[in-house]
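In this view, the complex is presented without one of its protein chains, the others remaining in place.
Letters A, B and C mark the chains as written, and numbering starts fresh at 1 in each.
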Amino acid sequence: MTLKVSIVGASGYVGGELLRLLLWHPAVQVAQATSGRNAGRYLHQVHPNLRGRAQMQFVHPDRLEPCDVLFLALPHGEGAKAIEHYTSLAPTIIDCSADFRLRDPATYTTWYGTPHPAPTWLERFVYGLPEVSREALRGAKFASGVGCNATATNLALLPLVRAGLIDQSKPVVVEVKVGSSEGGASSSDSSHHPERAGVVRSFAPVGHRHTAEVEQVTGLSNVHLSITSVELVRGALATAHAFAAQPISEKELWQAYRSFVKDQPFLRIVKERQGIYRFPEPKILAGSNFADLGFALDPASGRIVSICALDNLMKGASGSAVQCMNLMCGLEETLGLEFPGLHPV
Amino acid sequence: MTLKVSIVGASGYVGGELLRLLLWHPAVQVAQATSGRNAGRYLHQVHPNLRGRAQMQFVHPDRLEPCDVLFLALPHGEGAKAIEHYTSLAPTIIDCSADFRLRDPATYTTWYGTPHPAPTWLERFVYGLPEVSREALRGAKFASGVGCNATATNLALLPLVRAGLIDQSKPVVVEVKVGSSEGGASSSDSSHHPERAGVVRSFAPVGHRHTAEVEQVTGLSNVHLSITSVELVRGALATAHAFAAQPISEKELWQAYRSFVKDQPFLRIVKERQGIYRFPEPKILAGSNFADLGFALDPASGRIVSICALDNLMKGASGSAVQCMNLMCGLEETLGLEFPGLHPV
Amino acid sequence: MTLKVSIVGASGYVGGELLRLLLWHPAVQVAQATSGRNAGRYLHQVHPNLRGRAQMQFVHPDRLEPCDVLFLALPHGEGAKAIEHYTSLAPTIIDCSADFRLRDPATYTTWYGTPHPAPTWLERFVYGLPEVSREALRGAKFASGVGCNATATNLALLPLVRAGLIDQSKPVVVEVKVGSSEGGASSSDSSHHPERAGVVRSFAPVGHRHTAEVEQVTGLSNVHLSITSVELVRGALATAHAFAAQPISEKELWQAYRSFVKDQPFLRIVKERQGIYRFPEPKILAGSNFADLGFALDPASGRIVSICALDNLMKGASGSAVQCMNLMCGLEETLGLEFPGLHPV
Partner (left out) sequence: MTLKVSIVGASGYVGGELLRLLLWHPAVQVAQATSGRNAGRYLHQVHPNLRGRAQMQFVHPDRLEPCDVLFLALPHGEGAKAIEHYTSLAPTIIDCSADFRLRDPATYTTWYGTPHPAPTWLERFVYGLPEVSREALRGAKFASGVGCNATATNLALLPLVRAGLIDQSKPVVVEVKVGSSEGGASSSDSSHHPERAGVVRSFAPVGHRHTAEVEQVTGLSNVHLSITSVELVRGALATAHAFAAQPISEKELWQAYRSFVKDQPFLRIVKERQGIYRFPEPKILAGSNFADLGFALDPASGRIVSICALDNLMKGASGSAVQCMNLMCGLEETLGLEFPGLHPV
């Protein structure tokens, strides 16, 4: 079986990562990659790592043709506005934006400031994180994307939530440290290298939109996100601080994490007593679809620090989207996603 | 007046920074710089930025001579063991290690794992952070150093503590992001560049010793530190998450911060609505003695995020130590500490 | 066909990269990975990116067993000393060190300071750069490794050499900018992160050993290497300055480069009039086996600047070694080496 797959909005970073994954995917033929701004240019003129692989050119979105699977990698809001158009072109849609992640239109309005452009479609989309929606994704027609910071946070918190370990009367504070690729491919004053290099910059100490996605996925209502930009291009590390509902041991935590990662091909526990890589580390995950989980316990206070590292463009965006495609189309879940990451790097 | 000043343990990073400050200090003559390992070598062979300034050589600690002011920049524990010796050589001692920071010997034992080597001396040392001990430091004979992570945390929390704004029934979580110079001048497997470059590494998610120093300075008993190493050589950013004791406005927070930084020559509030540098940022503080403070408020939950950036070798170590010397010796507090930091950098 | 492959010296960076490539190689079963120091530890405790792939442990070199293909990733000199032992264990040997690169024992002595430990074996090894020895490698039993800086330099110069464009009466100056992984996995004072971060450090302005390898491969006798370390973990960029033997046009240069890269699956020409990636760039090659070539011409002086970017651990070491194995064992040359590199990164 070869799926004919097209990507709308293929000149951004999420679109470029989809191209990298899909051009090498053994069950896929990339049919079209659209870009309004770059129509007519070769893929490698925008994504230099693709040089020599495909002599394909970006096509204008107006020339999008029917295909088997359509990935939308558009700015937030654009996909929802034209969802009827896109669903008329492909039976299977995976939208990488924030448009179809939230179930409740009112929540969308709260965090995105406008009414949802296509609220009736929300319930038709499955949340695109296989680690939480695997069964619903099998055979599904529509899947949303995931937020990168939300995913790092969710995967850090879910082992504790599933095991019922969190004292929900206390706040759960999550600091996510992120790389510059999260900001997308457009340059700005704050992404100018002399200003962005070497920063430890408070990007969103309060009010980050992914909070809604975290609350929806974890069911927690007392989660406090804070996003800090650091010197890194790809990668995110979520450090979540929760308090145990009752006295707990490291052994019980191990059980909770082992239970959570069981049968999850892209989750690993990283918790070593010694060595350099004792906890999850995003730098060795660049290009990989793994999310690494680890934890530490302060027995005196009952504080549990749960840590998740991932590549924001992979498990936090395009990698999860391809994983969804595999599940939706009946392919092996890990197909085309085997790259393990580099070391040293 | 010219003070004759010597530095014990001058080949480490804190010692090197003391040398940089003191060799250019208008009221100081550097008499001796000791190093066991580097005795006989020129200062610039260890601290290359000092090339051309001083043809001084490191001397062996056994050759230390009497002087006016003695800085101790030794590994933890060593200064306390020989404190009688050092106090016999100089009337004024500033110890940069952790040995004399804690007032209570029992707390020292809890966090450092051994009984304090010189417990009767603890009460004779003034805590060496001028922002909290200025009056006690004027004319004092003995001052302790400060912990870099503790100082970033303390300066983030004190504006809220002083104004009584924190709900102490809720945990205060503080994530400190730090550069590699915090680990000192000795290489190790984990500081090997291919392994350390580009990390977001959970260094001490729980159990960091500076917790004791934070509790002592802030009076809080519910502070939860977490230290994460990032790609940076100099600098630390503390992001503290506290909850307001009662509903609060941004304006009230401004008042609390303004009140705290008033008459503090090295504290600045950084909180802008727009621009690139809206919050404190360690990269522009490299080499500077400033600590920058900022904050954000989530009105819905009452979460206050208080942020402090500093250079761990300056305000977090050697800069504060020289500031102490200035106060202890009746000099202008800011003397020799005027460097504002670079931009871009 | 599945080859049973073992790696001697598998805990270094070249050994780790071989493991990454071979554990995912469709025609290979990794039999043993030896390490004296790490015997008994799991692979992922040394190479954290391999976590979850193989529950294999390092074995002591004394326990090395017969296999189909043996990779030697040892410090220079060690493989040659025991070559009779290794050849008794495997019919096919690929040595990644400098031991079997040079054809002339006298040249070895000149650059490595000691007589070659096994001079009679030199002529039995094929030089392990498929771009220059492809036909000799097909079916060969023994292949040498390549030097990373030599390879970047050779691939920059060969298009000009093959086309006879260089004025050999004038010096050819080559500046190679390199990342920290070239120094290997052992930490040292100069690799300590605070000292190594952000450097532009003259590592070997003269006298670099790879000069011999460049002269052997290019046939030039007037090549002047200079190696500068920069802030990068993986990657090398060689910038070679040669002078045209006679007036030349850009078009003729294009022909020379096109002719050289023809039928070379891992060579690409990168030369764009506009855009960000106008010339070869090592950062987008991390993990990839591509070497990218580009050039610029100064018509007034006849200076040709030829540029080659590669990943020192891939095309400059382990990637080329696996490419050799594919050729030596009759496999598809590109098998297991398809990773294109990341962007952004």
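Just so we're on the same page, contacts are C-beta pairs under 8 Å (C-beta built on N, C-alpha and C of every residue); 3 or more make two chains touch, one makes a residue touch a chain.
Remember, predicted model here, so these are calculated numbers, not experimental data.
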item: Option touching the unshown chain, where A:P26, A:G113 or A:P194 are the choices; value: A:P194
item: Which residue of C:E123, C:D189 or C:E332 touches the chain not shown here; value: C:D189
item: Subunit A residues that touch the omitted chain in the full complex; value: 13, 179-181, 183, 185-189, 191-194, 196-198, 231, 233
item: Residues belonging to subunit B that touch the chain removed from view; value: 13, 16, 20, 24, 45, 47-53, 181, 185, 233-234, 268, 270, 272, 275-277, 281, 284, 286-288, 290, 292, 338-345
item: In subunit C, positions touching the absent partner; value: 170-171, 173, 175, 177, 189-190, 194-195, 197-202, 205-207, 222, 224, 226, 228, 230-232, 235, 237, 239, 241, 243, 276, 278-283, 294, 296-298, 301, 303, 305, 307, 309, 344-345
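Note that only the chains that are shown with their structure count from here on.
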item: Cα-centroid distance, subunit A relative to subunit B, in whole angstrom; value: 38
item: Distance from the mean Cα position of subunit C to that of subunit B, given in whole angstrom; value: 45
item: For subunit B, residues contacting two or more additional chains; value: 189, 194, 197-198, 231
